[in-house]
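One protein chain is absent from this view; the other protein chains keep their places.
Just so it is clear, A, B and C label the chains in written order, and each chain counts residues from 1 on its own.
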Amino acid sequence: MQHTQAMLSSHPQPAAVDPQALAHCVQACFDCAQACTSCADACLAEENVTQLIRCIRLNLDCADVCDVTGRLTSRQTAVDTVVLRRQLEACVAACQVCGAECELHAQHMEHCRVCADACRNCEEACNALLTTLSA
Amino acid sequence: MQHTQAMLSSHPQPAAVDPQALAHCVQACFDCAQACTSCADACLAEENVTQLIRCIRLNLDCADVCDVTGRLTSRQTAVDTVVLRRQLEACVAACQVCGAECELHAQHMEHCRVCADACRNCEEACNALLTTLSA
Amino acid sequence: MQHTQAMLSSHPQPAAVDPQALAHCVQACFDCAQACTSCADACLAEENVTQLIRCIRLNLDCADVCDVTGRLTSRQTAVDTVVLRRQLEACVAACQVCGAECELHAQHMEHCRVCADACRNCEEACNALLTTLSA
Partner (left out) sequence: MQHTQAMLSSHPQPAAVDPQALAHCVQACFDCAQACTSCADACLAEENVTQLIRCIRLNLDCADVCDVTGRLTSRQTAVDTVVLRRQLEACVAACQVCGAECELHAQHMEHCRVCADACRNCEEACNALLTTLSA
């Protein structure tokens, strides 16, 4: 995400939310969307795929939810904080549940270990942005 | 959405949520995602585009949020009701705010009038599904 | 997609492409995106999931490609026909390959049979729109 910081800071209007927390959140969302897309795909190629059905489903959901949260947080024009807050809360829930499931398989599958870390990172970034919205 | 009902009812496992409410919600989400994508685009082509900035932004958000909610509700394997509920709540918020903004322009712009109706329809379908989840 | 026709026809500028072919394509894309999302999810819940790995992967791709093609075709402002054509060609390829794979399982799994039909329908609608672009 080499261009994200420069994109966010070149917006013509003053930021409605904390710029640092915003940039972290945008980057964490896209990073987690990619990680969950990869993890669903890697699980699908594992020999014990039948034990990973719930993990794949949660990965697909988390990828979709993080992706859309990354889009919403990327937009700084006419911010509606209610919509932003609800989507961030949905993203926190998706990352928590998906991260916890990946954690269960982390010892045996490297992709689940890495993905759990991406989920935790995104959950924290969303929560940090939520805190600045409440202030 | 001519194949949606048949797709949802051919899932190998018994439905975790009310099938009727689910089918309505899936269809309303994709319908609203399309309507909001069209409305943002139509607003962009209006002569008074400068008065429609907030409408365009909310349309883009609502299109994204409805799209991902349509994906999550389409999935019936290993449903996590917390994630589903949070995403439905985010979708209700997006549809409420976007629908209210479109309503403001409904008298002068047919696309905003139609889009406001799609938002209301989606908000109701999400709320109806949320009610069955709480039961 | 009860609002799609009204949304497309309320655009303030004259259509750059054939309105009938456009409306069919938009609706077929979102319908197929939903069908493929459902089919990937239903395959994941099947006992013989290990024989459906390729089907799931192609369903995920086709859902994503149809979704974005539905978004692009929904936009009538400042149409760039090169981008539109390339994305429609990608959608035709995704629908062909996914539909052919689903067809292989159609006799034993109703969701694959229905999904193959949604893919064929979308492939035809994209090809029909491509034909009008070449004219």
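Heads up, the rule we're going with is that a contact is a pair of C-beta atoms (placed from the backbone, for glycine too) under 8 Å apart; a residue touches a chain by one contact, two chains touch by 3 or more.
The structure displayed is predicted, hence computed values, not measured ones.
J.: From the listed residues A:35, A:58 or A:126, report the one that touches the chain absent from this view.
T.: Checking the options A:35, A:58 or A:126, the one contacting the hidden chain is A:35.
J.: For the chain that's not shown, point to the residue among C:1, C:58, C:116 or C:129 touching it.
T.: Only one of C:1, C:58, C:116 or C:129 touches the chain omitted from view, namely C:58.
J.: Footprint of the hidden chain on subunit B, which residues?
T.: These residues touch the chain not displayed: 40-41, 44-45, 49-50, 53, 56-57, 60.
J.: With the missing chain put back, which residues of subunit A would touch it? List them for me.
T.: Residues in contact with the chain left out: 1-4, 6-8, 10-13, 26-27, 30-35, 37-39, 41-42, 44-47, 63, 67, 70-71, 74-77, 109-111, 114-115, 117-118, 121.
J.: For subunit C, which residues touch the unseen chain?
T.: 53-54, 57-58, 60-61, 64-65, 67-68, 71-72, 75, 77-78, 80, 82-83, 86-87, 89-90, 92-94, 97
Convention: only the chains that are shown with their structure count from here on.
J.: Which label fits the chain touch graph of this model best, line, ring, star, complete or other?
T.: Shape of the chain contacts: complete, all pairs touching.
J.: Roughly how far is subunit B from subunit C, going centre to centre by Cα mean, in whole Å?
T.: So the centre of subunit B lies 19 Å away from the centre of subunit C.
J.: Got the subunit A residues that touch at least 2 other chains?
T.: Within subunit A, the residues that touch at least two other chains are 53, 57, 60.
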